[in-house]
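Apart from one protein chain that is not included, each protein chain of the complex appears where it belongs.
Naming follows writing order (A and B), and every chain is counted from residue 1.
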Amino acid sequence: MRERLLSGFDPFVLPFMIGMCFVLLYCLVAFVRLMGQLSRKERRRFFRSLFIPKNIARNVRDIFCDCLLHVKLWKRNPRLGYMHSSIAFGWFMIILLGHIETFLFVPHRAGLFYYPIFFRYFMVMEGTELKGSLLFFLMDFFLAVILSGIALAVYKRIHRAFFGMRRTTRLSLIDLIGLYSLWAIFPLRWIAEGFTANVAGGSFMTIPINWLLRSFMSNPENITAAWWAYSIALGTFMCVLPYSRYMHIPAEMILIPMRNAGLKVRAARRGFALVQIKSCPGCGVCIDACPMGLAGKKNSMDASAYLARQIRRNNQKNYRDIADKCLMCGKCKAVCQVQFDSISVRRLIREAVPYKLAHDYSYLSSYVESGAVSAENPVEVLYYAGCMSAQTPVIPRSVQRLLDTANISYKLMDPDGSICCGRPLILAGRSSQARELIRSNTRIIHSSGCKILIVSCPICYRMFREEYKLKGVQVLHYTEYFDMLIKEGRLAVRQGEERIAYHDPCELGRGCGIYNAPRRALSAAGSLVPVPKEKVESICCGGSLGSLTLSYQERSRIAVGSLKNLTANGPDLVVTACPLCLKTLADASDSTPVKDFAQVLCEHT
Amino acid sequence: MIITDFGYCLAPSNAVKVDKTTDWRFEKLCALESDVLKCIGCGSCTAVCSAGHFSQMNLRQCILSLSRGQWEKSVRSLSRCMLCGKCLMVCPRGINTRHLILSICRIYCPGEGGSNA
Partner (left out) sequence: MINKNIVIVGGGPAGLEAARTLRNAGLTPILLEGSDRLGGHLLEWDSLFPSNQKASEVLESLTADLEGIKWFTNSKVEEISRIKDIYLVRTSSGYTFQANAVLLTTGFSLFNATLKQELGYGIYDRVITNADMERYFATGEHPCIHEPKTIGFVHCVGSRDEKICNRACSKVCCATAIKQACHIKEKFPLAQVYCFYMDLRMFGRGWEDMYYNAQTKYGIRFVRGRVCEVSEGMDATLNIKAEDTLLGKPIRMKMDLLVLMSGIRPRKDTEDIASNLHIELGTDGFYSPRDPFIRTNESSNEGIFLAGTCTGPATLPETFSSARSAAARIIEYLESK
């Protein structure tokens, strides 16, 4: 094998080189700016993590599994997984093999960017070499893999149901240019390499094409034209890359080490959040997952993929609208391929909205000082029903009955109105204002002298777990507590006949990871019916306080859709463990009764 | 309005001159959250209000005052709101009360001079 051109250069490589240099320069500038956006502590943490062997191993594994093989996507949707990984991994292998070829045969050209890419144009094959034909075979093999992926990608645009997707990302113009140039790259490479296959060698993909082309297009000018086209496609793709969703390819390389370094999202559009936003490939998994799609077709434009796009475009009105509308159920984050923390980003966007009227909670101190919960006769268990539960009296009543049945001495933290836990404020992006509420509630809880705080509202529960520092007080959701009581034999529950479908409240399930306690306890009272989408996949009831702007009509459409999922297997009743879910689902249901967790247990004691 | 130059006073009218109040703020509020127009004044929001239990917070009265251009005092009472969302649950007209309160907080600023100031 030897070089065909002594100069080792042909003008057709220019489009590619322009694109390549542009991308590299862009990425370099972006990286420097990004580092500037991190705080000194974060920066130190990030760089230090790059040299910890355990982290290096994790980074390599994650980059390999997430970026190239798309393992997470395979698990979720094998067809989609194959489509993405065939292109990503195939391309990676072609570039890698190109470099190996260059290194093996023309080591003095190894420094040139374009040589491995256009290797076949510059080389002439003399005789057959084993390693040469093995490499040729591998090159053709991966080209075939990529082409199959592209074929699937084209088919996906026509018939997305084949991939089990109801909706795919609607692409912007620049994304479309990127997409079409990406699609064009590999067929053009195939043709270009086909033209030179008789000279430079080829394998099962390129040689048949060579025969075909030579039979009617043997004019040597066609050869250069094909290579030009290939190079232009590459150049176009790279030039639009920084402005399209394909920026996710370089961004993910930074995202993974940053994530493994343990960085957190602290600003909506800077630092780590920016890397996450740029890493969103717009794969569309979040669009189908988003409960907003149930509210109406146009509401599916509120999914995280579009949020990332609007932030990339710097369109403040649009991204604020999307951020305000979100239910904050966390499903997009749970299914996201790049673990885009869209919930934090949305919260931080909400925090940036200016308000003229500041909150003032000074009035709470007199309530706290008046001894909201008497410190006399301290008992071990304190029960906080929360604001919402007052609207669903069946919950506090059933909880109290169960506590009485189990002979637990307890006190009520809010028999007559309560101070809000503060989570609604945090969800509305006013977290600094929530501090006052946290302080007041903490004082009330500590002054009661309790050891266990039972909470029946998942919204409060998550708040107590994440934002409160309650030393010496164990916070338990009532599902956990009653599950424990049943397990310890302190609460006897009679097995019934009912077939129960359990709805995971977002804040309890995805928010706090409590899936099994309520199911265990409920299966003591009835038989659980599987729900098509449950646990991590469960669909928000639509009542969530997370959304600021969703109208009541849109919410009820989501509730109807959520209920449809719950009643898919024909349960006798739907059970949930959240006052807001209970109210929303009960309002939406006209056939299957919706009951509370404690209510069901109460009926079986 | 007190005229003092004539050596005697005309007592200011206690009446609210609703026809004299043109309030760009309320129009802006309607654009931001049109639900403000839906209120039938049943008082459910105020009845269940967590903050209203301890303070002067009264959303129904605030909405009414805003629509009459009398917002100075009532807007200040909204600063007590904890955004807990109970009002959202009870409103028979399905008003998005939390967003309404946030929108009011964005537009109105006590001390900026209301028409009744």
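The rule is short, and it goes like this: contacts are C-beta pairs under 8 Å (C-beta built on N, C-alpha and C of every residue); 3 or more make two chains touch, one makes a residue touch a chain.
Everything quoted here is computed from the prediction, not taken from an experiment.
**Student:** Indicate each shown chain that the hidden chain touches within the full complex.
**Tutor:** Counted over the whole complex, the chain not pictured touches A, B.
**Student:** Tell me which of B:L29, B:L66 or B:V90 is the one touching the absent chain.
**Tutor:** Residue touching the chain left out of view: B:V90.
**Student:** For a quick check of understanding: of A:R397, A:H446, A:R499 or A:K533, which residue touches the chain that isn't displayed?
**Tutor:** The single option touching the absent chain is A:R397.
**Student:** Please identify, in ascending order, the residues of chain A that touch the omitted chain?
**Tutor:** Considering the whole complex, chain A reaches the absent chain at 390-394, 396-397, 416, 552, 556, 582-583, 586-587.
**Student:** In the full complex, which residues of chain B touch the absent chain?
**Tutor:** Contact residues on chain B toward the absent chain are 40-49, 52-53, 58, 60-61, 89-94.
Everything that follows uses one rule, which is that only the chains that are shown with their structure count from here on.
**Student:** For the complex, give me every residue of chain B touching chain A.
**Tutor:** Residues of chain B touching chain A: 35, 48, 50, 53-55, 75-76, 78-86, 88-90, 94-96, 98-99, 102, 104-110, 112.
**Student:** For the complex, give me every residue of chain A touching chain B.
**Tutor:** The contact residues of chain A facing chain B are 324, 353-361, 363-364, 366-367, 387-388, 390-391, 416-420, 422, 424-425, 428, 430, 437, 545, 548-553, 580, 583.
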